[in-house]
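Shown here is a partial selection of chains from the complex, left in place.
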Amino acid sequence: MRRLGVRLGPAVRIDEPCEGRQSADVAKTAHRLLSGVMNYSDASIGVSTTAPFLSLEGVRKTYPGVVALDGFSMEVRPGEVIGLVGENGAGKSTLMKILGGVTTPDTGTITVDGVAHDRLTVEASIGSGIAFVHQELNLFENLDVAANIFFGREPLRAGPFRLVDRARLRALSAPLLKRVGANFSADTPVSTLSLAQQQMVEIAKALSIEARLVILDEPTSSLPLAETDKLLDVIKALKAEGISVIFISHRLHEVERVADRVVVLRDGMLAGTLPKNAINHDQMVKLMIGRMLKEREKAAESARPPGTVALSAKAVRTTAYPDRPVDLGVRHGEILGLAGLVGSGRTELARVLFGIDKSLGGALQLDGKDLVLGSAADAVANGIFLVPEDRKLTGILLDLSIAQNISLPNLPAHARRSLVSASAEAVTAEKQKRNLGIKAPSVATRTGTLSGGNQQKVVLAKWLAMNPRVMILDEPTRGIDIGAKAEIYGLMRALADAGVAVLMISSDMEEVIGVSDRIAVMHEGQISGILDKEQFSQENVLLLAVGKQPK
Amino acid sequence: RAQDKPTLAFVVNGASDFWKAAEAGVKKAQAELPDYNLELKYPEQSSVAIQQRLMDDLVTAGVKAIMVSAVDPKTSTDGLNKIASETALFTTDSDAPQTKRIAYIGSSNIDAGKQAAEIAKKAMPDGGKCLGFVGLLGADNAKERIEGMKEGLAGTKIELIDVRGDDIDQARAKKNVEDALVASPDVTCMVGFYSYNTPRIYEALRDAGKLGQITVVGFDDDPITLGGVKEGTVAATVVQQPFEWAYQGMKLMAAYLEGDKSGIPENGLIIIPTKIIGKDDVDAYAANLKAMSGN
Amino acid sequence: MSKKDLGLLILILVVGAVVAIINPRFLLPINLANTSNLIGLFGILAIGQAFVIITGGIELSVGSVVALLGVLFVDFIATRGMAWPVALPLILVLGGIIGLAHGWLITRLKLQPFVVTLCGLLIYRGVARFYTADGTAGFAFGQNFPELEFLTAGRSYGVPNSFIALIVIAIVMWVVLHRSVFGRYLYAIGKNEEAAKYSGIRTGRVVMAAYVICGVLTALSAIYFAMYTRSISPASHGQFYELYAIAAAVLGGFSLRGGEGSLIGVILGTVLLQELQNLVNLLGIPSSLNFAVMGGVILIGVLVDQQWGVYRERRLMLEATRKGTAGAAAE
């Protein structure tokens, strides 16, 4: 291949294809440019002698109405950590699913160890040493942690029945769990783990595979603070062992910390690559969305002083920590951040506030009046809304259209004489689609085909279409791209400015500090402290999270 | 081809080996009635709705006369009358006297029950306790046989203490006998009211080693029943003659359609009596049965 | 009408045409009337079942309920001398109560629909048999209820009134299922009950309502069946009717996982099943094969539907790819 456009100098190695829709030509150019960069980086990083472990060429994948990937090419070398970033729906997960053998590309070749394939099967993918942590969790709740980690690769005892060697299974799992910093044992049933703990199991699983390439599709989306650090350490350790890693994340600072090279996807095409010394937040953002963000993903300052307490919990006890009463009040016009470690009981509290779970004791008050919630319907009727953390299971109905999802909680308002009016639904949905910038062919699109981030916007849209008094958001930007994040922060601020009480549960330290007006921190089921704006610091939040006093 | 000749149908009340002899009778009649097309129809389930449906469809298909063993003759008056108004309707096996059926040809289940009582009396002159087994306790033929037997036993020292139903599940039929042996050790006689009940009694007794110790009274002519009779382990069995019902019935219907009503008695009842088959008659009966089905 | 429903309709017409060619008596008004009468009876059952299936549930006790309520209805009006305008709503209420009980056990006590209604299947038949001491409930000779008989077993302009009742019910239920807020909730719950709950829908009540609707419709058809057979032996009456109803719904495009299916589909499913029964009898196929024919046709129908879906999807994909490539080439 011709060497083309190999530009020297660390800062300029940003290959930007033309703006606008993709074309085969552009794709080819992108490919050529990429190869150039690769060749260059060979020389600069000094792994030039090793052949690429894996390379993709001209991969294209279409779904009805969507081109998810368009003539995409890239290479992965042994011991390389590639940060893969891009907006929601850019095609990152699709790309990884092709590598995992879960999805078949329309065209293109995948070369593993010099052998070219039109497509990979799951077995072929696993067989060639590709390990995969999926964006959506894929654990078996009815099995224990060890069984999940080694699922499909169980150590066997000799014999015709292919029996599982259970002792060895446990022995093998323990060190892996320790490595990811798990606070639970190998024989814990997965059904009792929190979402973040399950994510740790997924990572332990990826580590357990004698992998040559580990793909992590947003592994930190619900990992907070310390656990994230541990994961990044794990990635570094893998690299040291010569294992390649593809790390997908919307938390760009994490990418900055571990990646050797950043590949940026936009609209299914390669938007550019950044070598190690050119990786920085602004460059990544520029490649991802084609422009610089005016401000970093932060909410604007509050425009009004906080009002009276809207929703308050008095000595409320939840099933996660039945012995720990929680007291917390969120005021009109403020964004109250709720931070804490994995399993500190925040989600459980949110479920009680939204009426999904029964409180085991204590009382709720809304605007000073006692509030009894028998079900989520009661909460909705009182203007208390929840954006749940598990989008796929509880947030939206993947099989319904965008419009139907948005109108669902407020269907009687879209009906005449209890007959649903499709046009009224469409009007509401179109408005929300525009306001939130939901990327979809139309509001009649099935929600399940949207990218994770766009699905999250649909969840938000359904509540924003109504009139919230209290809005509870559990990990609202989980899996959401930078651009959309900023928009969501803007929306939250707008809600607060309109007098809504906003309670934001988040494990993302930057987000908690950047967005909140006050921060409450939970430790083992109790509020260990509340920080005002002037006390905000990572250190203070961390201290409270582990149950110590802030400085 | 089938439509050229008038069709006569024999509709039974459910699938059972009992009707195999009737099939033979139909076959024999067919040989003698070349101008007719004779059919024997099984409803796919023993239920009123399905049998009614079958007859409706037969009428639609142009059947000229139907002979039916109604699933529930007592209360199906209207349905049967509807059929009778559209085609020539005869009943068999169990009568529906209140309908507009032309005639009934068959046996009397009450009489059959009485004959069973005769067998019991003869086998147990000193009296005894009898347990009955039947498929559907609520079915008319079962009720009438039980009633007839009780009538026949009235005033003797023999008593029919209970009748257990099994919903025509053979496994349950056999288990019922096994359980009865456990629950009532003082039972001295067992009665199988449906054709398959006697063989199940026979087998359960054989498994328990009690063959010959308990008097078995049978109904119908299952090969196992006949074998037991011959062996002496079944006291005797009361047999009906479905072959005759079918054979005579078909010829009667053909004659009726041709305008010859001489075969139909005043009261519309043509009773073909049931017979007791004991050890002495069994060989002749079995040979006859074989000859008929070989026809 | 969806493509799925259209396919089913075409199948029904083709089968009908073939049968009519072999035996032209198939098209006699009397045969059509007889068959449409049974379509009416089974159709009402199947619509009830459809409401439950759409929520991802199942109602296995239908046949036993038909037996139990049928026995009670006949007993009330024939033996106990209750006026039928009293007995009829009473039976419907009883059906509703049975549905409510099932719905309550399923939504409040979180039992599985299959388990609850399986127990119902066993219990109601037992109770019905015990009630009549395994005897038959029927009308005495000459006992007549002219208005009731007209409404249930009569004909208007040659059309069985049971069929007319089905049409009316189907129209109402179509609106409920496909146009009303309640119907949308049913679909949403069938797709993902948790998510529906998180959207503030009182899922328990909605599901319970579905079982109540099923119970009431089952009760109604129990009355129709009772007036059709005019005699009920509780040991066998209505046996397997739940399978007919489920089969009709499945043929009509319902998924037992919930959240899929249309009302027109379930009606067409019923029509096809009854057409098959009629065909077996009219073409002189041994009745022992009746069930086999039914099973075979359902299997083929479902298979064709499924394979057709796969084919269409593949074609769509292909088209999308071709369009994309063409666009690229043009540039």
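Should a chain be cited, it is by its letter among A, B and C, assigned in written order, with residues numbered from 1 in that chain.
Please note the rule applied: a residue touches a chain if its C-beta (ideal position, glycine included) is under 8 Å from a C-beta of that chain, and two chains touch if they have at least 3 such contacts.
Since this is a predicted model, take the numbers as computed values, not measurements.
Peer 1: Each chain type is displayed a single time; count how many copies of it the full structure file holds and write the result as a formula.
Peer 2: A x1, B x1, C x2
Methods note: only the chains that are shown with their structure count from here on.
Peer 1: When you take the mean of every protein CA atom shown, which chain's own CA mean is nearest to it?
Peer 2: Chain closest to the assembly's C-alpha mean: C.
Peer 1: Find the geometric centre of each of subunit A and subunit B from their Cα atoms only, then give the gap between the two centres in Å, rounded to an integer.
Peer 2: About 75 Å separates the centre of subunit A from that of subunit B.
Peer 1: Which integer distance in Å separates the CA centroid of subunit A from that of subunit C?
Peer 2: 45
Peer 1: Hunt down the residues of subunit A that sit against at least two other chains at once, touch-wise.
Peer 2: Not one residue in subunit A touches at least two other chains.
Peer 1: Of all residues in subunit B, which are in touch with two or more distinct other chains?
Peer 2: none
Peer 1: For the complex, give me every residue of subunit B touching subunit C.
Peer 2: Counting only subunit B, the residues touching subunit C are 2, 15, 39, 41-49, 52-54, 56-62, 71-72, 74-79, 98, 136-140, 143, 165, 167.
Peer 1: Residues of subunit A touching subunit C in their complex?
Peer 2: Going through subunit A, the ones touching subunit C are 23-25, 60, 62-65, 67, 70, 106-107, 354, 356, 375-377, 379-381, 386, 388, 393-400, 404, 408-409, 411-412, 415, 418-420, 462.
Peer 1: State the interface residues of subunit C toward subunit B in the complex, per the touch definition above.
Peer 2: Where subunit C meets subunit B, its residues are 23, 25-26, 28, 30-31, 34, 38, 129, 132-139, 141, 225, 228-237, 239-240, 277-278, 281-282, 284, 286-288, 290-291.
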